[in-house]
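Take a look at the structure set out below.
Here the complex is missing a single protein chain, while all its other protein chains stay put.
Going by the order they are written in, the chains are A and B; count residues from 1 in each one.
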Amino acid sequence: MTWTAEIVVQLKAVVNDPQGLVVRDGLRRLGFSGVGDVRVGKYIQVELDAADAETARQSVSDMCERLLRNPVIEDYRIVNIARAVERAAAK
Amino acid sequence: MTVTSAELTEPTSAQLAEVALTRSEYDAATAQLGRGPNHLELGILGALWSEHCSYKTSKPLLRGLPTRGSRVLQGPGENAGAVDIGDGLACVFKIESHNHPSAIEPYQGAATGVGGILRDIFTMGARPIALLDSLRFGPLEEPHQQHLFDGVVAGIGGYGNCIGIPTVGGEVYFDAVYRDNCIVNAMCVGVVPHAKLTRARARGPGNAVLLVGADTGRDGIHGASFASVQFDASSQSRRPAVQVGNPFLEKCLMEACLELAGDPRVVAMQDLGAAGLCGSAAELAHRGGVGIDVDVSRVSRRERGMTPYEVMLSESQERMLVVVTPEEVVGVQAVFERWDLHSDVVGTIVTTPAFVVRDGDDVVCELPLAVLVDGAPERGAPGPRPSRSPQPGEPAALPAWSADETLMRLLGSPNIGSRKPIFRRYDHQVGDGTIVLPGGDAAVVRVPGSRRGLAMSTDGNARYTAADARRGAAIAVCEAARNVVATGAAPLAVTNCLNFGNPEHPEVYWDLHDAIAGIAEACDALGVPVVSGNVSLYNESEAGRIDPTVVIGMVGLLDDVERRCAAGFAADGDLIALVGPVGHGIDSSELEHLAFGMDRTDSAPDLDLDLERRVHRFVLEANAASLLRSAHDVADGGLAVALAECCLWGDRGASAELDELAHERPARSRVAGILFGESQSRFLISHPREALVQLEELAGRHSVPFQALGSVGGRRIKISGAIDIALDVAVRAYEGALSAGG
Partner (left out) sequence: MRFGVAVFPGTWSDRDCAHAVELAGHEAVMLWHKDTSLRGADCVILPGGFSYGDHLRAGAVARFAPLMDSVVDFAADGGLVWGICNGFQILCEAHLLPGALTRNSSLQFRCQPTWLRVESTASAFTAGSSRGDVLEIPISHGEGRYVADDATLAALEDEQRVAFRYVAPDGSPVGPASPNGSMRDIAGILNANRNVLGMMPHPERASEELLGSSDGMRLFQSVARSLARDGAVAAAAR
């Protein structure tokens, strides 16, 4: 079966996020009051073949651990894993 | 004043290891204080007494360096050194290491290294005009080394390009000894009018201490301690020791600080680096002979729930301390606000020379500054000088390569080949000041608003220091000076970065001792003082130790950039000459490394400092008299490589003939020495035909060997009886050297 995984990679909470700071200040300057912390990360979409959802999730976790994120300064979360067919129907 | 936090009862070994203090150091601290330190005080002591901050091992050895000269405005002891360059201007420069963080996270480690050295320059009121970097990695064929190399180059470019300061030079070597301990040394050069040179010496009890720049987070806690211990398996997990650089914020910080340089409202400025707020605050106060009282609750934080310990020891980047008279605080803060920079008054200067930290009303730390900054017991030699076992006599036979093939291998070697794949990733032209671009000998950057130019180079062949620490270090100084002299500039002063292994091993300690002696000897002979520098120790791990790596950053002065000398051949028909002795022996050379790998002789090339000085004088006078078209220092790969480089850089061939090859039939090993040996004190020059007589006469007056070799022209590189290759073929080898992976 084909699955689509959606992953968000962000800088760890403990490190500085220069992009987030600039975006935060930019939003405030545009008049959006009440904007607090902003953090900017990466959204990665991966299509993969796997027998079931659990295997797909395990595979994607391995991908994150080995390539998609830098363990020294980044965290990741798998936001969604869905059948690719389902995604096509939802479009 | 009573400290509210409880005294620590005798700390455990684990607690001491956390702050990288030995038990005897703990006992010394307790004796000096007359009591045991509390948890916060212990952390602060650990940071300030680390090797990185206190120089407890190297300080006694560094005392031997020559640091004075008629042009020296500021020697070691401040954030950077400063020398007069005429027209009421000073050149401010320093080199610093960021080895340990780069091994863990190459991009950010290198980026924050650049950020740190930039701050050291602009905290003195000087506008940075150039960056250079000296790098060492393991063999380029190995994927992890490619990853480090690529990450470090990307990080240097990422920070330098974003902030808009040109990276104009540097060097890179690949050797197995650096596999687990890479070297990233960043140098910065800036210019400032004398009147605006700012020092980090607080004064005036009652004056306010402003903290400006980034918010303080939990990153980098114990970074200084981290850099002062050997790598082990747990190093990977010491994650908080790496920060993410913010060059955009630093650009704003730099502009604001430069606006304030020389402003009478600013009493002193100090950037935050190793040991964060406590390191800077302590040094700032101690230099001025005053005390400082810091309130952590006034420090702007990035995260909630930070303890005073975390705030004081955080090494969050892009922060400065500025000492201002109380009435001027608002006005100075307005300058920062204009650049959207946040600032807070976090402390006061006081009379009693103590370091006091409070959290609102509670005093949580109180340490005498003399103990904190100068109290770390100096470490002497860990043992007697080890004897060197002499190498077996007969050198092994060289591989059966022809001279042509040897030259091609050397040109294609990652240690010699074209560095264009690196420097084209660095903005090396921003500032409209780079007159001699990277790729040759020293870079030359114009002094803004002036006809003068500054030549700059970093050099340090670690094979020579591994073979003979004293001579190798002296050679590093000479090579750096040669690169500067080759552009027509007179060497002014030196900054040095000493990268060594664990000094608790006698071999390392004595190598450090000898290297410093070698630097002193060469600097004295050449008349260049050492005005700043950095020592990085503990560059070793279970797998191995780096070679003693002495990196010399040299700055020279060109009175008129129009009088600069090119490095490559420039006109067909020009004559070529070798200034200095003919090569002999391939000791510690790149050829020896290519031929025999890790097995090498235990000797560095000979060095005659008096000859070296005379050769420099000759080249400078010849250039000043407009007798030269080009000058290139003969270094790695020897004469044949130098000749090939002059051809490649000038995009034209040459025909040379050496007496020693033409009139004898020397043995193969002797030929290798002549062509590829790395004998010292040599330049390869080219000149118009008409200048020959005057040059020979000048050489005679300076008692330097001068051998006419041939002429520039054609599209082949030829040394009669030995070398004959097409320029186009050489180009391919030369330009592809770093793509073994890059």
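Rule of thumb we're sticking to: a contact is a pair of C-beta atoms (placed from the backbone, for glycine too) under 8 Å apart; a residue touches a chain by one contact, two chains touch by 3 or more.
Bear in mind the structure is a predicted one, so any value in this text is a computation, not a measurement.
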item: Candidates A:Val9, A:Val23 or A:Leu48 - the one touching the absent chain; value: A:Val23
item: Residue touching the undisplayed chain, where the options are B:Pro11, B:Pro76, B:Gly116 or B:Gly157; value: B:Gly157
item: Touching the absent chain when the full complex is considered, from B:Asp27, B:Glu141, B:Asp340 or B:Asp610; value: B:Asp340
item: Contact partner of the left-out chain, one of B:Arg71, B:His428 or B:His513; value: B:His428
item: Per the touch definition above, residue among B:Ser134, B:Thr216 or B:Asn246 touching the missing chain; value: B:Asn246
item: Chain A residues touching the omitted chain (full complex); value: 18-19, 22-23, 26, 29-30, 40
item: Chain B, residues in touch with the chain not shown (by the definition above); value: 154, 157-158, 161-164, 246-249, 251-252, 339-340, 423-432, 434-435, 437, 446, 561-562
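Definition applied: only the chains that are shown with their structure count from here on.
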item: Approximate Å spacing (C-alpha centroids) for the pair chain A, chain B; value: 39
item: Of all residues in chain A, those that touch chain B in their complex; value: 11-18, 21-22, 25, 70, 72-73
item: In the complex, chain B residues that touch chain A; value: 104-105, 108, 214, 217-219, 239-240, 242-249, 302-303, 316-317, 340
